[in-house]
Structures are given as C-alpha cells and as structure tokens.
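The complex is shown incomplete by one protein chain, all other protein chains being positioned as in the whole.
For chain A:
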Amino acid sequence: MIKHFLNLEWKSFFRSAAFQTNIILKIFMALGALYFIGIFSMAGVGAYFGLEKAGLEPLQTVNRFLIYYLVVDLLIKYFLQKMPVVNIKPLLIIPFKKSKIVDFALGKTMVSFFNCIHAFFFIPFSVVLLIKGYDPLHVITWHIGILAMIYINNFINVFLNDALALVVGFATVIAAFGALQYYEVFDVTPYIGAYFQGLYDYVWLFIIPVVVVVIFYKVAHSFFLRRLYLDAGLATKAQMASTENLDWLDRFGKTASFLKNDIKLIKRNKRSRTTLIMSVVFLFYGLLFFSGGIESYDNPFMKIFAGIFVSGGFMFSFGQFVPSWDSSYYPLMMTQNIKYQEYLKSKWMLVVIATAISTVLGAFYLYFGWEAYAAILVGGIFNMGVNGHVVLLGGAYIKTPIDLTSNKKAFGDSSSFNVKTLLITVPKLLLPIALYALGHFTLGPVLGYALVALAGLAGFAFRDFMFKKIESVYKAEKYKTIAAYKQKN
C-alpha cells in the first residue's frame, strides 16, 4: 500500500507544472536547497565555536535561545507548510484503509523540508559537542529531545491550520518577551532554557517531549480520521461574504473600478493577505541596516538598498506578481470592454499608493538620524517613479497562475522565477545604488540622495511613454499568458 502512495508522490512531484518548466529553474531550486543546507550546517558547526569564542558556554547559550528558534520555526511552518488535503480526496473512494490515508498524510508532513532542515543544524552541532568531549549519552538524549520538540511544532501546526489569530497572539507574546530581554527589563530565557538544559542534564527528561509527540500523533490521527469526509475536514471553508462600500475611490475615474476590485482581492484572499503582512515585515527590515546591528550592512550603499526595500515591500510582494493575481479570470479581463492602459494604470496606482503609505510610515527611522530617513524617502520616490513601471514590465513575463485561496509558496514563488524576471530585478536595486554612489563619491551623500530622487521624478515625467511601451509588451505576450494561466498545478 505504501508503495502506491510513494509512487503517487513521486509522480506528483516530477510532473508538476512548476517542475517541468525549465532546466534553469531546476538548477536554481537545487541551488536554493543546497544554500539552506549549507547555511544550517555552517550555523551548526559555527554556533559552537562562535559562542565559545565569545566566552559563553555553547550548549547552555543555545538552550537559552532555543525557545525563539522553535517559535520562529512554528511561524515559518504555519505560513509555508500546508496539510496535503487536496491530494486526499481522490483516494477516499479507492480501497485504501482510511487509517492508512491519515498515516500517510501525517507522515508526509513529518518528512517535509521544514522538519528535515533542522537536522542540518542539530546534527553538526551535536557532533561538535561529542568531539569536544561532552557526554555521548547526554548529547544523544538532548538531541532526541530537541527533535521531539521540532515534531511537536509540526503537529501544533497541523492542528492550527487556519487559526491565524492564535498564531499571531502567540508570536506577539514571544516577541514581547524578546523585547523585554533586549531592553534588559526581564529575561525569560533562563527559565525556559532550564528545560532545554535539563534535556542534557537529566538523561530521562527526553521521554517527556517524546511522549508528547506520540500523544500528539495519536490525537492528530483520530482527529483527521473522524473528519475524513468531504463536508468535514476536507471541506474548503466558505467565507461569509462581506460587502463594502469603496465608492470614495470613484474619484480616480475609470481606474476606480479596478482599484476597488484589487482592494477586495487583497482583503478576501489568503494568498494576497500574506503580501500585506510581508509589506509590514519589509517595513522593519531596515532596522537591520540602520541600527548598525550587522557590520557588513553598515555602509551608505546598503542604506539605499534598505530604503528601496522599506518603502517597496508591497511593490515587491504584490506588484511583482501583476498580472498573475488576475490569472484565474484573465480571459474575462481580456474580453471585457477594458483598455489595457487603464488596467495597467490601476495596478500602477495601487502600487504607488501603497509605496507612499510605506514611505510615510517609515518616518520612525528618523530616530536613526535624518540620513536614514532620507534613504527611505528617496528610495520611495525611486520606487514610485521608476520601479513601479519596471515591476509592471516584469509582470508581463511572469506567467505563473496564482491560486488565490492557497497560502503556499507566498514567499518566493519559485516557479515564477525565470531569467527574464531576474534580469528585470537588477535595475530595481542596482540602479539606485549606482546613482547614489555616483553622487556620494563626487560631492557627497546629499548629491547621491538627490540623484536617486531625480531619477524617480524623471520616471514620473515619462509615465505615459512608459505605459505605451509596457502596453505593447503585454499585448505581445497576451496569448502566451492566457495559455499559461490555463495550466493549473
């Protein structure tokens, strides 16, 4: 029986539309996986020596911070990993034991990338511990205990599936603890760390998380077994429709109809809501650069880089995938009484409005001095004037349909990644940095900022010309785009 399941998995992986696209994509996917594996392994080995060098006891320090590691892991799992519900439906009426189907579905979540990746951190770390003369038995029980904790996360995620409020609440509490620790008000880690340290100190303690995992598995198993019906666990939830009045947008004329639609699109679909969250995350991304926390980020060029990202979070997460957001009803858009230019203009407007809002919200970077905010301000102007157009242009070549209801792949949709989009991403980041460098090395930072801002303003001036060009590209790509959107994964 298991042979059949594995066979199906194998085929679904290698025959998926995303995988079959092209060889370059496969290479990038492999490189991506290797990159993560490499990073984690190096972190595993490096953590020991780094901490030792810093004069800290490596194992104890790792244990203290493990709680944050696990929380981040849970969040990543929540946002990226999904229960393979869809694949279950066709199996229901075939003579498979239902219990086997559940076993398989749960088993599939257990061997997923999100669990395996941790092995690349903890195994090297444990090996280093052994080499450094830690007690082998204790290291092994600690290792098993941590592994069990990762799997506890896995099953928590299985249960949570749609409880976003709970996840956000939990994350907020932990973030609050993190802030308290950072500002040295109250440090919670010694208390929680004691438990993880206990996994090493007491050989028997690992039994607790292992038992919890087994219990979780059993509970998850019976939970899904009971709900293995089309109208229960396998049902796709029908949302209560909300109606909203967006008439105030009518002042934008013809483009208003599209703007209203796009706002509804963002609000009512899981996948697009994620982009909003991403924009907020990007808003804080600049902290890494301006707080001087990371040495290699602490130079003027990286600040322009940060400025582009802080103000352009929405542009990169949403704008990048125009027109794929409309992929499920693209034929409608192409046959309605719509001028291409109006359609594109509405998307552009949306990106510009969101960028403007991000730029204003970014004002809190004034705390790090006027130069920090200047970088964000000119970055914002550049994003609105130049990148707004470049993103639309790139969109013409991204022909991956977006499944609006699914949340998977929201971060870096690999299949939408091809050479053309890569080439188009380069000017978005390198051009402003180059412009800034030009000013920085001749008359100083002020000229640098001015040049970036001027480029942005020039972009506005050439708007109509740019739109004509973009429109012709969209028209040329139209048939290919329609055909590509027809292909569902």
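In this text, contacts are C-beta pairs under 8 Å (C-beta built on N, C-alpha and C of every residue); 3 or more make two chains touch, one makes a residue touch a chain; residues count from 1.
Criterion: contacts and distances are computed from a predicted model.
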Protein name, per the UniProt record, of whichever chain is missing from view ("ABC-2 type transport system ATP-binding protein", "Cytochrome C oxidase subunit IV family protein", "Stage V sporulation protein AE" or "Cell division protein FtsX"): "ABC-2 type transport system ATP-binding protein"
Residue, one of A:41, A:181, A:257 or A:291, that touches the chain absent here: A:257
Residue, one of A:127, A:140 or A:482, that touches the chain absent here: A:482
From A:108, A:138, A:221 or A:268, residue that would touch the chain that is not displayed: A:268
Among A:308, A:404 or A:452, residue touching the chain not depicted: A:404
Where the unshown chain meets chain A, residue by residue: 238-243, 257, 260-261, 264-265, 268-269, 328-332, 334-340, 404-405, 479, 482-483, 485-486
